[in-house]
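A single protein chain has been omitted from the complex, and every remaining protein chain is retained in its original position.
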Amino acid sequence: MPWSRFDSNYEAPAGARDITYCAAIREAIDQAMCLDPRVFCIGLDADDKFGVFGSMSNLTHPERVLGTPISENAMTGVALGAALSGMRPIHVHLRNDFLLVAMDQIANYVAKWQDMFDHQVKVPLVIRSIIGRGWGCGAQHSQSLHGLFAQIPGLKVVMPSSPYDVKGLMLSAVKDDSPVLFLEHRWLYKNTGNVPEAMYTLPIGKAATLRRGGSLTVVATSLAAIHALKACEQQELDVDLIDPRTIKPLDLDTILASVHRTGRLLVVDYDFPFAGFASEVVAAVCERAHESLRQPPQRLCFPDRGMPSSGRLERAYYPTPERIGELMRQMILGSSIDADSFVN
Amino acid sequence: MPWSRFDSNYEAPAGARDITYCAAIREAIDQAMCLDPRVFCIGLDADDKFGVFGSMSNLTHPERVLGTPISENAMTGVALGAALSGMRPIHVHLRNDFLLVAMDQIANYVAKWQDMFDHQVKVPLVIRSIIGRGWGCGAQHSQSLHGLFAQIPGLKVVMPSSPYDVKGLMLSAVKDDSPVLFLEHRWLYKNTGNVPEAMYTLPIGKAATLRRGGSLTVVATSLAAIHALKACEQQELDVDLIDPRTIKPLDLDTILASVHRTGRLLVVDYDFPFAGFASEVVAAVCERAHESLRQPPQRLCFPDRGMPSSGRLERAYYPTPERIGELMRQMILGSSIDADSFVN
Amino acid sequence: MDRKATLKREDGLWMLRRMRLIRQTSERIARLYPTNVMETPVHLCIGQEAVSVGLCRHLRDADKMFLGHRTHGPALAKGLPLPKLMAELYGRTTGCSHAFGGSMHLIDLEHGLPGSSAIIGGSIALGCGAALAAQLGKNDYVGVSYFGDAATNAGVFYESMNFAALRKLPVLFLCEDNGYSNVMPKSAHSAHDIVSVARQFMTTLQADGTDVLSVYEHTGEAVAQLRRGEGPVFLHCATKRWMKHQGHEACDIVDNGIDRERDCPIRKLEAFLLKSRLITPAELAQIEQAVEAEIDAAIQFAESSPFPDPSLLEVS
Partner (left out) sequence: MDRKATLKREDGLWMLRRMRLIRQTSERIARLYPTNVMETPVHLCIGQEAVSVGLCRHLRDADKMFLGHRTHGPALAKGLPLPKLMAELYGRTTGCSHAFGGSMHLIDLEHGLPGSSAIIGGSIALGCGAALAAQLGKNDYVGVSYFGDAATNAGVFYESMNFAALRKLPVLFLCEDNGYSNVMPKSAHSAHDIVSVARQFMTTLQADGTDVLSVYEHTGEAVAQLRRGEGPVFLHCATKRWMKHQGHEACDIVDNGIDRERDCPIRKLEAFLLKSRLITPAELAQIEQAVEAEIDAAIQFAESSPFPDPSLLEVS
């Protein structure tokens, strides 16, 4: 089994090259495909000249990159059938909104197959999807559906924020014998960071602490984590910023340890607010660290409605580093925020 | 507009007939169809001799009951197109697991249509689905997906527990100009209760208090509410039992008022635990009533895995009145429960 | 068919005007697009105007048409006022979707456009739903599902055809086949002949989608069948996409087989009208100018319209 020679290591090393988030994904996929002939990529427009926003350009094994018709549901079943037959497919989608077309396969088939047969079979299937937003794409092309998919037992949901994480976690996802939903925010693609050239994996289910502080625990993933980090830096806030990296399984231990220290919790989640990932984090923390919380926990999410198109409305719809910073500051000052803006 | 002559009234009257939950649904649908020729029913096996478990048997207008092929996704689009053209369809599914096949239409189309066009159009569409479980139906035929659908902005999610509620809320759902997902637990079908013969509506978004008490607030819907009630009665517990009836929009005011009095919260939700309805209730309460909570809130949900088939496993998978009662009693006694059994 | 004998001048002029409206509007959008005044993706219809215009000459306001992502052409053809389109692209409250929809989500209830969708395939079912509403309500409007060649890859297309055929719904399946799904040619996305498959379910017709008179003729036949209650029709229109899938640039696919002289639906119609003496060269120029003026006014309207207030997003 070619995958066994990896070490698990989740501390970003120093001294490696700086490459983009996009290049880190590409490198992980290329290395996985070179290492293991069972790995192949499939997806609508996966094989075209755009190379999935560059994340699959010039791969060493183009013969294992398969384009498909607009048939996301059946293609997910095809990927599953191939995974059950010993392959390790990476099924890629240009926008996560299209995953809803494949929901029957994802939720009824992919996620349940192992449970239904008491884990006699492996389902080494990665479903990659890019989260996009902005430029008036509107309600059907701007969602971030990690909260929806995290509800479904049997799916791991990974959404890395840095080039280092995205490479290590992509390799872990491909190596994993259970289905992994891998979500990449388009706005992270050009970010650069330190990424070793050699293959490495990062554990699925282990958070990263992006900033240490003592007054407020902030939980945020993907683009939200980067925005929160920016807000902390801009406003020099004493924040313990945790990026769970994999939202399911969730590294609750790291979050709880932080809340026990800070006594305050804010979850910034770029997703719908009702029964989403932020709800889960708040609920799980309150169940386990009620006594530690000095003030009510808070969530910052999208408004509970579909995305508007006009730039003016888009810019108001999505949280910004400024809004995150403002909320963090208020929480640290202990002032109470009207929670009613988060839930209808 | 034939619907305007209703009064909103949500107190169960005395003296009316006792009929079953199933008969109450049937009566509501039949009355709606008689009142308004724009109301029609559509769905796989909607027109067969079984009459959707009896809930649509012998309707007055069988010519407005349309069977369909196994094409849940397109049929949802057909229902939406008809709703946008002035009809008031009731799209029915024998099991809510099949809704996942129609997820693109439900989440990308039905739920978003009004938001995308700034509510210039009405979408008077009811999606009815029965929640089933037991008898070894397994992971694909035993889900309760209200938490998943409640995440999606633009959908109302209604799941009544009593014959009185189910009739009034079904009429409200059909009367509503926005999409309503209406979930009926199969195990409630034979329950009987007081139901007026005349048409009446109940407000969508208004909880019912099933039992008054001062020591613990329990939030539970549908079958879970009935089980919780049974547990309270069996063990004579001092519980304030709230059945939100419509899980979205959620009547948070009623829940908060109760928590302020009792200082304790338990949510019993017959659904997956991660980022589900129970998470939302706990999170929303903690944000708003942190100071009132005397001890950590708790959730009782399914294990975070697909449903098993064997009767032995099924009976362990689903919470029971006994398990609910036990947990309520422990919470009232103030003992701490290991929360780690709810989230993986 | 002797087209000259049958085509009425008013029909010819109407179609010419609408095609010019779509063409010139699209060209103007392409010119303005790089300046970022329109914050929304645009899927232009240059070269494809004949399809929507030939179709819509036979449709009434009451007929309900559902669109996908490539909306501008068919929406204008069906009757969406240009200022409302422009204001929507400019993200203004006076847009047809009040700035909530953008380019891919246009609506105009008055003109039988109950909305459009950017998720490929699904809106095919909505046209069937409109037709079902017509049938159940004994109304005489028809439903139109308007979609591209690649949308037929989605399962919902077949499910919709089957249901429409089972119920003999008055719905037109209008396939605007430009031979591509983004840069993927039809040969890569369909193993079969789309029309032959559709023929298993319903009457099929085929028109030359670069020739508005061909589309007009076949749509006439199709819509007549629908209005007679004889069940659904699939109308295939082979056409050519002159632009890239999205944005303001010309299509750069090598060997795309496009000859802008030969394939231009507007030139074709103009030549025919001139030859048939249904129009004069002066009138042609006049139409072109009138359309330009209309576009100027629409842009003026859009630019001077207010942006939406962010408070509109508040959820009660």
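Lettered A, B and C in written order, each chain numbered from 1.
Quick note on the criterion: a residue touches a chain if its C-beta (ideal position, glycine included) is under 8 Å from a C-beta of that chain, and two chains touch if they have at least 3 such contacts.
All values reported here derive from a predicted model rather than from experimental measurement.
Visitor: Would you indicate which residue among A:Ser71, A:Ser222 or A:Ser279 is in contact with the undisplayed chain?
Guide: With A:Ser71, A:Ser222 or A:Ser279 as choices, the missing chain is touched by A:Ser71.
Visitor: Out of C:Asn139, C:Ser190, C:Gln206 or C:Ser276, which touches the unshown chain?
Guide: With C:Asn139, C:Ser190, C:Gln206 or C:Ser276 as choices, the missing chain is touched by C:Ser190.
Visitor: Touching the absent chain in the whole complex: find that residue among A:Asp30, A:Asp48 or A:Asp115.
Guide: A:Asp115
Visitor: From the list B:Thr20, B:Ser55 or B:Asn73, which touches the chain that is not on show?
Guide: B:Asn73
Visitor: List every residue of chain A that touches the chain not included in the displayed model.
Guide: Residues in contact with the chain left out: 37-38, 40, 64, 66, 68-69, 71, 73-87, 104-105, 108-109, 113, 115-118, 120-121.
Visitor: Spell out, residue by residue, where the missing chain touches chain B.
Guide: 45, 48-50, 67, 69-71, 73-74, 97-98, 100-101, 135-141, 303-305, 308-317, 344
Visitor: Counting contacts across the full complex, list the positions on chain C that touch the omitted chain.
Guide: Residues of chain C in touch with the missing chain: 153-159, 161-162, 165-166, 188-193, 196-197, 200-202.
To be clear about the criterion, only the chains that are shown with their structure count from here on.
Visitor: If each protein chain is taken as a node and each touching pair as an edge, is the resulting graph a line, ring, star, complete or other?
Guide: Contact pattern: complete, every chain touching every other.
Visitor: CA centre of chain A versus CA centre of chain B: separation in Å?
Guide: Measuring from centre to centre gives 30 Å for this pair.
Visitor: Can you check how far apart chain A and chain C are, centre to centre, with Cα atoms defining each centre and the answer in Å?
Guide: Computed value for the inter-centroid distance: 38 Å.
Visitor: Specify, in ascending order, the residues of chain A that touch 2 or more different other chains.
Guide: Residues 97, 100-101, 138-140, 303-305, 308, 344.
Visitor: Find every residue in chain C that makes contact with two or more other chains and list them.
Guide: 97, 99-101, 105, 117, 119, 155, 312, 315
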